[in-house]
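Every protein chain but one is kept in place in this view of the complex.
Chain IDs A and B follow the sequence of writing; residue 1 opens each chain.
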Amino acid sequence: MKTAQAGTLESMDCIVTVTEAEKGRGISIVMEGASVARFGEAMVKATKDTLKSLGVRDIFVSIQDNGAGDLVLKARVEAAVRRLAGGKAA
Amino acid sequence: MRLRRTKLYLPGNNPNMLLRGHLFNPDGVILDLEDAVAVSEKDAARILVRDVLRRGDFGSCEVTVRINAMDTEFWRTDIETVVPCGIDGIRIPKVENPKDIALMDEALSQIESKAKIRVGKTLIFCLLETALGIWRAYDIAKASRRVAAICPGGEDLRADLKTTRSPNSEELIGPRRMVVLAAHAAGVDALDTVFADITDDAGLRRESEWVKQLGYQGKSVIHPNQIPIIHDVFTPTAKEIEQAKKIVEAAAEAAARGLGAVQVDGKMVDKPVVKRAEFTLQRAGLKAGGEK
Partner (left out) sequence: MAINAAGRNIPDSIPGYGEVRHFKGHDRRPPEGNRFGKRNRTAFNTRTDKTLPDIKAAISASGLKSGMTISFHHHLRNGDFVVNAVLDACAEMGIKDLVIFPTALFGVHKHLTKHIKSGVIRQIMGSVNGPIGQLASEGGMSVPVVLRSHGGRPRAVTSGEVVIDVAFIAAPTADKYGNLSGAVGRSACGSLGYAHSDAEYAQCVVAITDNLIPYPAPCIHIPQFFVDFVVSVDSIGDPAGIVSGTTRVTRDPMRLLIARNAAKLIEATPYFRDGISFQTGAGGISLAVAAYVRDAMREKGIKGSFGLGGITEFFVDMMKEGLFERLLDVQSFDLAAVKSIGENPNHVEISADWYANPWNAGCAVNMLDTVVLGATEVDRDFNVNVNTEADGALLHGIGGHQDTAAGAQLTIITTPLLRGRIPCAVDSVYTVSTPGEVVDAVVTEFGVAINPRRQDLINAAKEAGDVPLVTMDELIETAEKFTGPMSPVETEDRIIGVVEYRDGTVIDVVRQLKKK
């Protein structure tokens, strides 16, 4: 399975790791970090919105969060997905 | 005239600084896609910088992006990504050929008209980081109406001059003087390079005082703690402010009465002196500056 990653664990950032999933498997997201308790729903929504706008339907996403807001999370998801598509796999 | 005492570099792949850097109240921020970003991270930084620019919350800072040099594969994608976000300007590293500036001008115009931004809105700040760039400073500054400032380099320039850093940066005395001369001859700002030792507050103050005396408008900044020191140096003293107020008031009064000549304390005052007094008040934060 091809995998790609973007982001850092600096403050207000996150590491997003995306892994190819078979067609029809849908989107699965796992998250860890201090903000998950209060912002978990928002993080899922931001991730799904970004994937949708990039036309991704089947993917496995792992988020290691260190306080990223939606803006940063979305940018990291986009970068990771583009890397996956562009063959810059980790 | 826009106040450019401090231009703070914000590393392009660092969300914390990109989102909060303007809180340190520099006169401008430089979102950096060049040296602060590893080659393997250029793509991710570009996306992040784009989204932070779209959010567009930088207080009253002048917003510029340092793109990658024009001899790299990155610069076109850089400007295509950031210019449509409506930035104030781009900062181009390692400029040494006026033709490159003309090329950039054209590229910017295309992007601006496509993005329905006023053509010419995006200013150009040129980093002159080689001996050749310094030598051609005037021609570079004149290569496009977009050029707002030229800036001498630091470490790269030292390397190109085949020298190293000395305690008082004597090796950069000549280049700094050439750049300030070319800038004023071409009618653009002269902005100084960064002071690298972020723990040496006294050294930073000394260097700032010196470049201010040479005629520079400000410095680039690599650490937020340097900002208050540089502002302190470039902010006029109470005595200077008092004198400038007198001159500006006298000029306003003379204009209101339709007089051409301005008198302060019984002495005639020339137009450039009035202009300088206005600039002094602007630096003191007592008069709004520039386009904003």
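One rule holds for everything that comes next: contacts are C-beta pairs under 8 Å (C-beta built on N, C-alpha and C of every residue); 3 or more make two chains touch, one makes a residue touch a chain.
What you are looking at is a predicted structure, and each value in this text was computed from that prediction instead of being measured.
K.L.:
Which of these touches the unseen chain: B:Lys121, B:Lys142, B:Arg165 or B:His223?
P.N.:
If we include the chain that is not displayed, B:His223 is the one touching it.
K.L.:
Could you pull out which residues of chain A are in touch with the chain that's been left out?
P.N.:
Against the left-out chain, chain A lists 11-12, 34-35, 37-42, 65-70.
K.L.:
Against the chain that's been left off, what residues of chain B make contact? List them.
P.N.:
19-20, 23-24, 57, 199, 223-225, 228
As a working rule, only the chains that are shown with their structure count from here on.
K.L.:
Once bound in the complex, which stretches of chain B touch chain A?
P.N.:
Contact set of chain B toward chain A: 13-16, 19, 43-44, 47-48, 50-52, 55.
K.L.:
Can you name the residues of chain A that touch chain B in the complex?
P.N.:
By the definition above, chain A touches chain B via 6-8, 10-13, 68-69, 71-72, 74-76, 78-79, 82-83, 88.
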